[in-house]
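I am attaching a structure below and will ask some questions about it afterwards.
Heads up, one of the protein chains got dropped from this complex, but the rest are sitting where they should.
Order of writing sets the labels: A, B and C. Residues in every chain begin at 1.
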Amino acid sequence: MRSPRTTRVLAGVLASALALSACGGAGETGGGGNRSADSAPGVTDDTVVIGTHQPLTGPAAPGYSKISAGARAVYSYLNDAGGINGRRIEYKVEDDAYNPTKTVEVVKKLVLEEQVFAIVGGLGTPTHSKVVEYLNGEGVPDLLVSSGALMWDDPRKSPTTFGYQVDYTREGKIQGKFVKDNFAGKKVAYLYQNDDVGRDTQAGLDRFLTDEVVAREGYDPANTDVNPQLSKFQQAGAEVVVCECIPAFTALSLLAAAKIGYKPQFVLSSIGADPATLKGLVEQFAKQAGADVPGEALLAGVIGTSYLPGPNLTDDPWSTFFREIHDRYAPSEPFTDTMVYGMVQAFTFAQALKAAGRDLTRQKLLDAMTTTSFDGPGLTPFGFSADSHSGYTGAQVIRINADATVTVIQPPHVTDRGDGPVEPHTEERPSPDEVVLTGS
Amino acid sequence: MNTIWHLVLNGISSGAVYAALGLSLVIIYRATRVVNFAQPALALISAYLAYATTKATGSYWLGFAVALLAGTLLGVLVERLLIRRVSRRSELSSIIVTLGLLLVLQAVAGMIWSNEPHAFGYAFDFRGRFSATDLFAVSAVLVTAAGVLLLFKFTPLGLRMRAAAFRPEVAKMLGVRVGLMLTAGWGLAALVGSLAGMLAIPPFISPNVLDKVFVFALTAAVLGGLDNPVGTIVGGFALGIGLSCISGLVGPELVPLAALAVLVLVLAVRPSGLFGRTIARRV
Amino acid sequence: MTSTNTSRPGVAEAPASGGLDRPRTRVVPPLLVHLLAALVALAAVVALTLLTDPFTNLRIATVGYYLVAVAGLALLTGFNGQVSLGHGAFMFIGAYTVALLVLHVPAFPLWADLLLAAVTSGVAGLLAGAAAARLHGPYLAGATLALAVGLPAVTQRFPELLEGSNGLSFTVNSTPDALVGVVPPTRWQAWVVWVAVLLALVVLANLARGRLGRTLRAVRDDEVAASLAGVHVGRTKVLAFLVSAVCGGLAGGLQAFLLGTAAPGSFTPALSLSLLAALVLGGLGSLWGALWGALALVYFQVWTEDFSDLLHLPTNVADNLPLALYGVVLVVVILLFPHGVQGGLHHLRLRLLASRSPRRGVTDRVTDADDPRSEGEA
Partner (left out) sequence: MLEIDAVTTTYGAVRALDEVTIGVDEGSITAVLGANGAGKTTLLRTISGLVRPRSGRITAFGRDITRTPTDEIARGGLAHVPEGGGVITELTVEENLRLGALWRRDRADRAAALREVHELFPPLAERGDRAASTLSGGERQMLAIGRALMSRPRLLLLDEPSLGLAPLVTERIMHVLRDLRSRTGLTVVLVEQNARSALSISDRGFVLALGRVVASDDAGTLLADDQLRHAYLGF
């Protein structure tokens, strides 16, 4: 080489440019505060653009890909009725395939390129947790996160983020108390998903169940073989199996138990207790399993928790209301809990948007989240207030019947995520006719 | 002790599936030196057709027949339309083409049948530690494997196929229609692959349902030796039993890691798998 | 292994780096050429970021880190002929290294974090390479695929440190105080990423041009001949793994820096496979191919999604259309342009050259690089 010096100098220039890039430590918090939330990107005279990230494809899509279909149906219904405060809601759904890297990319796309006014119902703990800090830093309302993780409720650090689902610990407490009260003295086993779902739910369960628990087994969502876990429960003599599982794993567990001739009382979390979905998944096996196990036997008697007016609460006016929207705007999709989940989410957002008023800013929407009394559609109230961004605060207990209808066996109870008691929630909800969002 | 026995039984039936899917990979690899990444997608599409048939007619076995038939046809078509153009070009070309095909077919399945899971029935009663369904799976795989081996070993067709696989040019000089043999190889492989799919997919079918199974099947084939059908079948069962025990005794989340560890250990000692031919490899 | 440019000097050799593709003159050392080219490229990137909006800046940065990853893979798979289906595993290591350093050793500057990410991943690459050096073809492919599937499962084993399937999230502070509020964050990030990327590429280009590049190709083309010529085949293969893992680690580190996440769900086998697909799409055997591949990786998805949004299809079809189009493009490109984008461009240029000064045989040479050894030996 003829001119090593020039080369070295050039190399030095490039390298020092990189070194310069961060004189301070990479992990130390730099300057830069929250953006002013007193603006309204994505809002025009007659539209408001919102966005969400959902797993529409890939291994995690089953079970979730219909939530946005439900939400879209409600937005179409509202838009056809004139929109909220005279604005049509434009709903942008981005597929992140449940891949956190993609979540960050698509959320930044929604915020920077699509200029959405708010993110509504971003789905998943591993995914959404990666954008909370960004959304809060940009002052983007991050409403009704589709996950029961506890971390959404942190108003000081994440003022624009609001939960939606009843959190896993609250639900665990309600389940724990129910099992303690109704199956006194029986041995209990936990089947949990080996992430925060499992960890947080057990924290709730353990407040009421202690010595009764004879086995705890985790499952990995990527490994569909749950026979080993169920075998262990059977050997431990567990009579009640609390399954904190997503729908596919609920069904797998029911089938695995049937396979080994094990008949415990199953208690399911709301995330995996959708009777319509479960019925679709298990009935065919029952048909083939021979006459001695009728189709319904696998599902009948299974206990679960719920906090939404699902398709099976036929005497609930909200359930009827959503069924009508479904029949009109998404007739080709099956009407399941998953769909209702998206519909209630959309409806709740519309309530907040209405309350935020015609003169819309992000801050007004955030204020509306804490000041609006969201009576209905949910069965229990939200925990939204100045110092709580916690979603639904309780749930009812249901039993699934042989025909996949459900019977409410314990009316809605509410609780906190700490040491507080589990108490009945008695307030009446208004009917859909009384909650008027559209028109002027 | 009881537990271990249960885990072994559990592993045998999943091992049967790895063995069958692995076998389909080996048949194709031997015939065309292509690792067929689209194999799970071929099995997936044929299983979806079975699902649709069973739903329409109520007959599981009609669906089963449709799956095997459709699988074979798909294999033949894929070889004729795609693989023929790339297989002799380079290893990478065929990997990427089959990968592209995998994406297309999975997406098509999602378009037609949605990405939501559907119930997908077993052949027989699935209840019992080693149920009628498990027995069916294991025996179907063993019978199929034996059939494939006998076909290769003792029939003129098998002899032609082997010749076409080992030395295509020489086979041509001896009057063997090599192209036809390769097509037949793909058809046969896809048939075995569809069988594997029908056994692996229950209880639920969704577009990505075979991804994990495929990874383990490939692991089994690599373990056993990619040009050795017997080795692959042994590898499949061994992997099934081993992973079931690890899942039950150590933890379900460790299964992929364990598969990696086993593979690394075996390949460190025998770079062409347990039963692979180390000497006959040509550059 | 197919490649348009085995070691025919001048004619079929695609430029390994930089924008300068003149016949080599002895006066300027290649490192200097590469460095100058890198500076020009950096200026171009900076100019580009100044002209585009913050989100496009993010995409430019994304292209950057994919470029390093694919370029590393180009060295391993394109130059050395070792097919890896597990390159994402090295990105995984790089991303987690940066994440853990940012969270637990906040005082470390970014460049040190990135350096350590590259080093950690390099060590892993050394181990992987040592295990893989004896493996051939599909055995290597199978083993590396198992690596891509297996390694992220480590996070489940250490849930306290690695946060299990949720993974780590964090914010990397990199903008100097003086620039806060002056330069939009994504623009600054794009600059940082591209400085690191171009540094890595300069090193890679030099390696590819130099003795290592020749050795790698020699081993790829004929191991026996290479070893007879005094090349240590095993060591060369491990070295290829090492270099490519360093690049993978750096890419993962840059991704973590850019997006503030490290989670197992980001490092699926699908990532590894799409890196390989990008490499083949772009064109093997040249670092330019890596650029086209990285661009395709980022922009192709965007276009297909925009396209399927336009059509107003039923949800099932719309959701799956981008995937299907991606698959179709992979198949079609391999069938029609077996040497990828770079091969196509190269061919085009030769055509142009040939039409200017009619010289028979030049284009012939490129096409029959396709398959000089025919089927008899398969």
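One rule holds for everything that comes next: a contact is a pair of C-beta atoms (placed from the backbone, for glycine too) under 8 Å apart; a residue touches a chain by one contact, two chains touch by 3 or more.
A quick note: this is a predicted structure, and the numbers were derived from the prediction, not measured.
Student: Using the definition of touch stated at the top, determine which of B:Ile4, B:Ala65, B:Leu81 or B:Val170 touches the missing chain.
Tutor: Considering all chains, including the one not shown, the answer is B:Val170.
Student: Out of B:Arg88, B:His118 or B:Arg160, which residue would touch the omitted chain in the full complex?
Tutor: Touching the chain that is not displayed is residue B:Arg160.
Student: Taking the full complex into account, what residues of subunit B touch the chain not shown?
Tutor: On the side of subunit B, residues 156, 159-160, 162-163, 166-167, 169-178, 280 touch the unshown chain.
Going forward, only the chains that are shown with their structure count from here on.
Student: Based on which chains touch which, is the overall arrangement a line, ring, star, complete graph, or other?
Tutor: Shape = complete; every chain linked to every other.
Student: Could you work out how far the Cα centre of subunit A sits from that of subunit C, in whole Å?
Tutor: It comes to 37 Å between the two C-alpha centres.
Student: Quick one: report the Å distance separating subunit B from subunit C, using the average Cα coordinate of each chain.
Tutor: 31
Student: For subunit A, give me the residues that contact two or more of the other chains.
Tutor: Each of 56-58, 61, 65, 194, 220 in subunit A touches at least two other chains.
Student: Two or more other chains in contact with one residue: find those residues in subunit B.
Tutor: In subunit B, the residues touching two or more other chains are 107, 110, 114-115, 207, 211, 251, 253, 255-256.
Student: For subunit C, which residues are in contact with subunit B within the complex?
Tutor: The touching residues are 1-2, 77, 83, 85, 131, 134-139, 141-143, 145-147, 149-154, 156-157, 222-224, 269, 273, 276-277, 280-281, 284, 316-317, 319-321, 323-324, 326-331, 334-335, 338, 370-371, 374-378.
Student: Using the touch rule from the top, collect the residues of subunit C that touch subunit A in their complex.
Tutor: 27-29, 31-32, 35-36, 38-39, 42, 53-55, 58, 62, 98, 101-114, 156, 159, 164-167, 169-177, 180-181, 186, 188, 191-192, 195-196, 198-199, 202, 255, 257, 259-261, 263, 265-266, 268, 270, 305, 314-315, 319-320, 322-323
Student: Taking the touch rule as given, give the residues of subunit B at its contact with subunit C in the complex, in rising order.
Tutor: Going through subunit B, the ones touching subunit C are 29, 33, 35, 82, 85-86, 88-93, 95-97, 99-108, 110-115, 167-170, 207, 211, 215, 218-219, 221-222, 226, 251, 253-261, 263-264, 267-268, 271-273, 276, 281-283.
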